[in-house]
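All protein chains but one are shown at their positions in the complex.
In this document, chain identifiers A and B correspond to the written order of the chains, with residue numbering beginning at 1 in each.
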Amino acid sequence: MTSSHSAHDPHVASGTTPGDNDHLQGGGGPNPPEAPVARPGESLAREAWRRLRHNRAAMTSLILLVLMAVICIAGPWLLPWDLAEVDWENFGTGPTLANQHWLGTDANGRDLLTRTLYGGRVSLSVALVATLVSLVIGVLYGAISGYIGGRTDNLMMRFVDIMYSLPFMFLVILLMVVFGRNIFLIYAAIGAVEWLDMARIVRGQTLSLKRREFIEAAHALGVRDSKIVTRHLIPNSIGPVIIYVTLTVPKVILLESFLSFLGLGVQEPLTSWGVLISEGTSNMQGAPWMLIVPAAFLAVTLFCLNFLGDGLRDALDPRTR
Amino acid sequence: MNRLVSGCMAAALIWSLPLTVHAATLDIGIYGEPASLDAARVTGAVYDNDVLGDLFEGLVTLAPDGDYQPGVATDWSVSDDGLTWTFNLRDDARWSDGKPVTADDFVLAFQRALDPKVASIYANLLYPLKNAAAINRGEANIDTLGVQAEGDHRLHVELHQPTAYLPTLMAHIIASPVPSHLVREYGNDWTRLEHIATNGAFMPRRWVSHDHIETVKNPHFHDADSVTLEGVNYYLVEDLNTGLSRFRSGDLDVMRDFDASRYQWLKDNLGNAVHLHNQLSTYYYALNNREGHPTSDVRVREALNLALRRDIIVEKVLQGAANATSALVPDGVAHYDVQTMPGVDGDITARMNKARALLKDAGYGPEHPLDLRLRFNSRDDHRRIAVAAAAMWKPLGINIEMVNAEANVHYAEIARGDFDIARASWVADFDDASNFLGILASDNTKNYGGYHSDKFDSLLTQAAAQPDPDQRQQLLEQAERQALGDYAMAPIYADAARNLVNPDMTGWEDNAINRHLSRWISLNP
């Protein structure tokens, strides 16, 4: 399992210098000496895109991911079966070309491919929404904390530290137990767990940025604080944030399937990859395809997301090559 | 780095040491852990019975086929008015610490089970005893309980109304004796392993919670000579798939349940290790009869029952590992004939047409669809049955919202009446039709659907007061027909006991109450 609240993601840590690790300090630790700062402007984006395009693994992954998303969204409309439709003649039959269940059926006679694609919709939407939630909270929190600085920053980061030490996974499990199996709760709960890292990264960026000339200039010109944060600080931290987002998405997908595996996922007839894998596990002796099919979809997606994440990091932060 | 490696190797050596070979110990996979080794503090689940049944022996005990036979009592008699029973105790019964088992141990056991401070969950099974209910409510003194010791080896039990099944009840673990010398010394802590003494064929030696309970043969057991096992280990296996794997790999000699929907595959792959035996148990959907729920309309309840193809659920989802039924009282209950729900066995097309007509009549149709909430507790088989049922109701234009929750939540919610359709099941406490029909009585806490019929209630009351068994049967059958005609609920199947049993084992007999004392079992090398 991914750690639900890793203070340093391996990739982030490796993307910066070792001294950049601000795991130790709540508020006033040493600032990243030389964080990779994205310069605003189109040239950088174009430069990054050029580098990304030359990364064959990342591009293949990107194409596969788009394909996966398209299949999951459009596939169910094209397939002859419905999500909850039971084929009474084919309970738990293996993959075959004979009966239009190309990847077999589940133990209830429902088409496994159809369910896997529907499950993909859920898993991918959880990934997107939860990442978005964590992104919004984390970026705002981090930028505000870093920009205001001083005692407020100290206090806000203390709070983050406190949150870090919470056994979060346990609270999420408790939440799911308490409020039942509900997809919106999954969005919110996972998003609420994942924003901490984002807040720290953005804060670090902000701290180093705000001493730069153009911010001080804006200050001197009397630009409002809120405008400085939204117009200058956040856009300028976008590079590391994008890197981090690509790392969060697979983590969120894993987290969702982890919860589903423990039986805390979405309600029938809805499904997700985690739910399908959990069902497959209990049928793997005798009906291994029920485990293999959803596991393969999940694994391919996670593979691609990781490759793409690596590629994006290389593209946005050329020093690591 | 080198030090770390050698450290790991040393550790590996140490860990590999406890691997000793167990000779003639029985390894049983149970799917829940007893709450306690104190019979007054367990819930009476199958796994409680498994463990405590081997550790303690009541006045009456169980033969391999599930029949009752003398235990600590050698014989018993009942007074002419049926209100006083006298049990004679054997004089060679011993606790595992060598102390004799006396009538006093039973008196204290029954008193503790009913003591409000002990708060036994199963206390109500002993309510036939005189003053028992009042004591448990805190309205009477514990000493007034209708049970007295006459010397060390005779016990009198007084009842408040004749109860023919008392010997059966005395074989239940709630009626196990307690070592009064230890209870007086240690209170509720008497079950701690350093204190405990047991009077059954085995005594506990180790208990690693969430892992296993290890017991060894009790040398003081009165029939110790015939016990061939050196010990029994009970392994907690919550997940049926894990249980299956552990059974297949030889870790377990017995696994106390398996996934019904894998029945065909299991039969093909494990052959005669797969045991299936009818059990007095009914799996049903409670339908909410209360005002404000669409299911309060009898037409809706009838339509739901008509469209439910029980044979297909049993054949497809459960792969034949149970018997479809539309009745509440299952086949095999003594002195009772199986009833059927009217209309549900006809041709499916006709049934569906009738169901459609009924729903239309009740005001539901394409522009006014029927939305129902189906609750079930999180388990694979319950989920699969719910999915199948929803698919069967779908052609009627019924949209089922499925809500699953863990057992504690599920039962709390359905007891509050927060459902339209809810999964439930009933396993007989004792072999009598009234034990099943009681769950539809207006005042019963198990009447989840809130079914209320004056006629049904009065038939049950008449039956309880009817001494003649044939007339009683008539009244009970009439009551069930009343409830089935009202479509009070939706029975689905009569459940079966499912076990995986090592074929090299002797002494295991499938039986209707699914209880198997390890003292009868031998493992062939």
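Everything that follows uses one rule, which is that a contact is a pair of C-beta atoms (placed from the backbone, for glycine too) under 8 Å apart; a residue touches a chain by one contact, two chains touch by 3 or more.
By definition in this document, contacts and distances are computed from a predicted model.
From the set "MJ0042 family finger-like domain-containing protein", "Sulfate thiol esterase SoxB", "Protein translocase subunit SecD" or "Peptide ABC transporter permease", the protein name that UniProt assigns to the chain left out of the figure is "Peptide ABC transporter permease". Only one residue from B:24, B:63, B:121 or B:224 touches the chain missing from this view: B:121. Checked against the hidden chain, the listed residues A:49, A:170 or A:214 yield one contact partner: A:170.
Which of B:150, B:211 or B:311 touches the hidden chain is settled by the complete complex: it is B:211. Among A:54, A:158 or A:212, only A:158 touches the chain that is left out of the view.
Although one chain is hidden here, its contacts on chain A can still be listed: residues 1-11, 13-15, 17-19, 21, 23-26, 28-29, 158, 161-162, 164-167, 169-171, 173-175, 177-178, 180, 250, 254, 257-258, 261-262, 277-278, 281, 284-285, 291, 295, 298-300, 302-303, 306-307, 320. For chain B, the residues touching the chain absent from view are 4-5, 8, 12, 15-16, 18-19, 33, 35-38, 41, 43-44, 116-117, 119-121, 123-124, 133, 136-138, 191-192, 207-212, 235-239, 241-242, 245-246, 248-251, 405-413, 415, 425, 445-446.
Note that only the chains that are shown with their structure count from here on.
The residues of chain B lying in touch with chain A in their complex are 239-241, 244-245, 248, 259, 261-262, 265, 269, 312, 316-317, 378, 380, 383-384, 386-388, 390-391, 394, 401-406, 409. Listing the residues of chain A that touch chain B in their complex gives 84-86, 88, 91-92, 107-110, 177, 180-181, 263, 267-269, 279, 281-287.
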